[in-house]
Each structure stands twice: as structure tokens, then as C-alpha cells.
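As you look at this complex, bear in mind that one protein chain is not there, while each of the others sits in place.
We just call them A and B in the order they show up, numbering each chain from 1.
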Amino acid sequence: MKLSELAEKTFSTVSQGPPDMEIESAAGLDIAGAAEISFLANPKYTPQVEVTKAGAIFLSEGVEINRSDLAVLRAKDAYLAYTRALRIFNPEPPIVSGIHPSAVIDATAQVAEDIEISANVVVGKNCKIESGVKIFPNVTIYDGVSVGKNTVIHSGVSIRENCEIGANCIIHNNSTIGSDGFGYAKDEEKRWLKIPQVGRVVLEDDVEIGANTAIDCASVGESRIKRGAKIDNLVQIGHSCTVGEDALICAQTGLAGSSVIGKRVILAGQVGIAGHLKVGDDVVITAKSATSHDVENGKVLSGIPAFDNREWLRSTAAFRKLGDLARSIRDLEKRVSRLIEK
Amino acid sequence: MKLSELAEKTFSTVSQGPPDMEIESAAGLDIAGAAEISFLANPKYTPQVEVTKAGAIFLSEGVEINRSDLAVLRAKDAYLAYTRALRIFNPEPPIVSGIHPSAVIDATAQVAEDIEISANVVVGKNCKIESGVKIFPNVTIYDGVSVGKNTVIHSGVSIRENCEIGANCIIHNNSTIGSDGFGYAKDEEKRWLKIPQVGRVVLEDDVEIGANTAIDCASVGESRIKRGAKIDNLVQIGHSCTVGEDALICAQTGLAGSSVIGKRVILAGQVGIAGHLKVGDDVVITAKSATSHDVENGKVLSGIPAFDNREWLRSTAAFRKLGDLARSIRDLEKRVSRLIEK
Partner (left out) sequence: MKLSELAEKTFSTVSQGPPDMEIESAAGLDIAGAAEISFLANPKYTPQVEVTKAGAIFLSEGVEINRSDLAVLRAKDAYLAYTRALRIFNPEPPIVSGIHPSAVIDATAQVAEDIEISANVVVGKNCKIESGVKIFPNVTIYDGVSVGKNTVIHSGVSIRENCEIGANCIIHNNSTIGSDGFGYAKDEEKRWLKIPQVGRVVLEDDVEIGANTAIDCASVGESRIKRGAKIDNLVQIGHSCTVGEDALICAQTGLAGSSVIGKRVILAGQVGIAGHLKVGDDVVITAKSATSHDVENGKVLSGIPAFDNREWLRSTAAFRKLGDLARSIRDLEKRVSRLIEK
């Protein structure tokens, strides 16, 4: 593809280099070659621009480099433009329609014609699989599940009874959608009596679920992951939670039951959200933090328990010297006592 | 079911409303309808009682509400009574005896007649599967495993060599029972030499294991999850651990090797327990905490490392102001120095 055509398709402009230069693909600064376009988004990687073998680079407006030999596509957001280039050079392969003979599809399941169902997939009673769906091997779909158009389900995934999966979703390997919520009541003998978990999970459209993630169903009602939310690997979503549109939940984060996460919330890695909370829209909670209280829209929180990120940064800076602080106080107490005695 | 009959079966009493009212099912305050019974257990949800469309509600003794139109079943523990109602309205479906033709059962396995084994299940040599067991698709059971009566094993589960699963257990999807413990000795060249992991895991009766959880076998001997213990999703149980009767281990908690967890212990979400520890009976460790020391019976601990929960609450409250505290100390030092100089 010519540089000028790539510019047009990525909403960028050729600001340096020959517009008819051929670009074959896109890659990071460290591995891109002469026929490839790269990008600079994290200033940490600026030194790599000096030595990259890439033939072209996406740069955000205002970012300057010292490489007159490098073609430059200028974009409002270099990372977004690079993403679009990657998508152009790496289109999703089309599905190969058909059902592998080893797949076990219940006779009552409604399966569209143009779907791809691989070996050893099991589809239960009264399921509905829409067109364009691709299911990799060894997937188990329980009774009553629906899967929307063009959704991809990777090998080893289990989708439990009555769950509803939207269109254009991607579910990565070995994840579990709709397992029982962790709910018990303590009986008179202090033993745990299981609370039936007969609800379901709804994934709306454009949701992506990482590998080895578990999303529990509700006891009654539903857990819901809204349109465009992205969930990483090894995440726990407890029963009856709602995750807002375009939320981003990073790896190993856990939500206890019945919490509601707002739109565009970002939960970084290994975050914990206690049960029955409301986390407002556009909240960011930094890695390894946890909240047991509701969070207002737009807050950036850190710590266990979490509070304002800037305050937390001050507190953690002081924490590093806390041994010294404690000694300073003991010293001060002695000096003050001596002063008082005088 | 008539309200009066439901009261009898849930050990509660009709304290308001018509005893012959028909109740069809049970649900939370936000979704229950006119023919459904709900409950109030967490005071946070008291405002929902004002607006619920439920026809009846379980209330614990001493809890009052302002809804004379709502039938009330009074119970010692409203949550427990509601759980019993849910169980009455949602009985477990009976198993459908049979072995799917695609299942691969080794000829030496002893399988009871009234079991349900689904598609693509693999059962190894010398296994013993007792009556009433239900195994969902794509489960792998290695050689020498025994599974007790009425246990349910969900799709994608792997049970490794020689493990022993008790009666009335539930193992959720994609969990691993009996994977190798993480044990290595460092050799003379500073490389890791694998320690053979030839032990097994024993789940006693009434144990429930969540989705995507991993329980390692012992190197020699066994890891044991005792009667009635409940383990949530994405939990790590290291080699040779013992988890006590009726313990509750919440999502994403991890136990390193050889630790012993007492009876009725509650480990909240994302807790960490170091190796070779003893955690006493009835201990509670709050979310995201970790202990590297033994814990006495009945303690409630928090923090990393964990200490008394009330002390921790005081410390975390002070931590939020730690930047200010550090500045106060510097100010004090200056004032005291000036006083001394005078």
C-alpha cells in the first residue's frame, strides 16, 4: 500500500518522505523493517526512534524527531493511527463455514448456516447461534444459550445455562461465562447452605473477554457486561455485577457480587472491588488498589483501601521513610520532655 | 405455594398478610414481582423496600418496615429463610442417566449405572464413579480418580491422577484439581530441579470449587479440602495444604504450600497465605490482606502483612494523612530546635 493511501485510511497526513513509498505492514520500533511503518506514543521509547529500521513512523502532532530519512505520517493520535494501520494489514480471516463432524449439536439448537463450529464443540438444547459465529474446538455451550452475529469463541470456553452473548464479541480460551455465584447462607449448625444460582450472564455487543476469566451468573436475574467493555485475563466478575459501556478491566482484577461499574471506568491490574458498590463513570483505579466504598464519577483512586491518587502518592512517599519518622517522633518526645523539665 | 406453607418450610412465621397468598418464586428486592417473595438482610437495601414490587418479604426479628401492603414472613435469619425459599422454588434438576457415545471411558473404570456422563468426557484407568454423579462435556479425569455420590463436575474441569472427590461436591468449569505443586530445588548450576509431585488432592464431602481454580497435589501425601469447605473462582491452593471444614475462601485468594487453614475460616477476596502456616479456627482475613505468620483462633486480621483489623483501620486512617503527618513532624522539629536555641 502506498504511503499516501495509508495516510488517507488512517486519517493522517504525509509530513515527510515519498507519498508513493510502499508500506507492507506495521510493527513496533524495535522490530519494524524498511517496508514497515511504526509509531511513537510512549516517550520512553523516543531513543528507539534514533535506531529503528522502520521505513515510516506515525507521529502525533507536535512530536519532533531527528530522522530525516524516515517517512512520517502525522496524526492527531499516533497510537490510534498505528492501530488502524495494523488492522488494515492484518484483517480477520473469514470464517470457513461448516460444522466439524465430531461436534455434538443438540437437535433443538438453532444454528445459522454460515457459521464455523470446530471439532469437539458441544452445543446444548435450545441454543441459538447466529450467522458469522466462529467456535474453536473443545468449547462447551450449555442449554439455552444465545450467541450473536460474528462472535468468536476460543477453545476451552464454557458458557453456562441461558447466558446471552451479543454480536461481535470475542471470548478467549478457557474462560467461564455464567458459573454459579459464590453465595451461601450460614445455617443453624454454622454450615454453609448453598443459595441457588439460577440467573444468567449477558454480554452485550462488542465485548471482549480474556483468557481464563470467570464471570458468575446472578442468583436470580443477571450479571451484565455492557456494550464495548473489555475484560482481560484471569478476571473475576462476581454474581449480579454490571460492568458499564467501554469499561476496561485489566488482568487479575476481581469484583465481588452486586457491584455496578460505570461507563469508561478503568480498573488496572489486580484491583479489587468489594460487593454492593457503585463505581461512577470515568473512574480510574490504579493497579493493586481496592475499594470498599462507592466512588464518584471521574475520580482517580489508589491504595488499599483506595483514596485520592495524589494523596496516596504523598502517603506512599512518606511511608518509605516511616521507620525514620517514627524515630524522629521518639527523639522529639525526648527533646520536648527535657525542655519541659528545665 | 401458599404463604403459610412457605413459612412452615422456611422455619418462619406469617406476621403480616394473607396466609393463603400464592407465592411462586423468590427474588431480590429490585426484580421481585407480585407473586414473589424477597428479603432484607443488608441495611444498605432498606430504601428498596419502599419501592419493591415483591408481594412478600422475609424479615429478621426486630427489623421493621413501612409497607402494610407487603406480606411479611418473620424469621430468625431472613437471609437463611430466603435461601431456603429459593431452594424450594429451584430444585436441582434430576440427572438423565446415560453415557454419551462420544465419551471415552477406560475399560477398567468402575462406573455406576445411574450416572450422567456427557459428550467428549474422558475417564482414565481404574477410576471409580459412584451413583448420581453428573459430568458435563469436555471433562478430563485422569487415572485412578474416585468421584463420590451425587457430585457434579462442570465442563472443562481436569482432575489429575489418583485424586479423591467426595460425595455431593460441585466443581465448576475449567478448574484443575491435582496439578503439580510448584516445587524445585536449586542445583549446583543455579538451575531449578523439579521435585516430583506424586501426591494427590482429596476433596471431602459437600465441597464446592469455583470456576478456573487450581488445587495442587502434594509432592508426597495429599492436599485436603475438608467437609463443607467452599472455594470460589480463580483460587490457588498450593501443594500439601489443608483447608478446614466449612471454611470459605473467596475469589483470587492464594495459599502457598503446606499451610493449614482451620474450621470456618473466612478468607475474603485476593487474600494471600504464605507457606507452612497454621491459620486457626474461625479466623477472618479481610480482602487483599496477606499473612506470613501463624494466626490464632478467632482473630480478624487485615493488611500486608496482616495484623488486628481494628488496629489496621486506625493505621489506614492515619495513612491517608501521612504526607501531612510527615510535614507536621518537620515543623515540630523546627519549632523545638528554635525553643532549644533560646
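Here is the rule we use: a residue touches a chain if its C-beta (ideal position, glycine included) is under 8 Å from a C-beta of that chain, and two chains touch if they have at least 3 such contacts.
As the structure is a prediction and not an experimental result, all values here were calculated from the model.
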Sole touch to the unshown chain from B:L3, B:A214 or B:V295: residue B:A214
Of A:T52, A:N120 or A:S223, the residue that touches the missing chain is A:N120
Spell out, residue by residue, where the missing chain touches chain A. 25-28, 30-31, 42, 44, 77, 79-80, 82-84, 86-87, 89-90, 100, 102, 118-120, 136-138, 154-156, 170, 172-174, 208, 210-212, 228, 230, 232-234, 246, 248, 250-252, 264, 269-270, 287-288, 304, 316, 319-323, 325-326, 329, 332-333, 336, 339-340
Of the residues in chain B, which ones touch the absent chain? 102, 104, 120, 122, 138-140, 142, 156, 158, 160, 174-176, 179-180, 182, 184-188, 190-196, 198, 212-214, 216, 219-221, 234, 236, 238, 240, 252, 254, 256, 270, 272, 274, 276, 290, 292, 303-305, 307, 311, 314-315, 317-319, 321-322, 325, 328-329, 332, 335-336, 339
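Basically, only the chains that are shown with their structure count from here on.
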Roughly how far apart in rotation are chain A and chain B when fitted on CA atoms, stated in degrees to the nearest 5? 120
How big is the gap, in whole Å, between where the Cα atoms of chain A centre and where those of chain B centre? 25
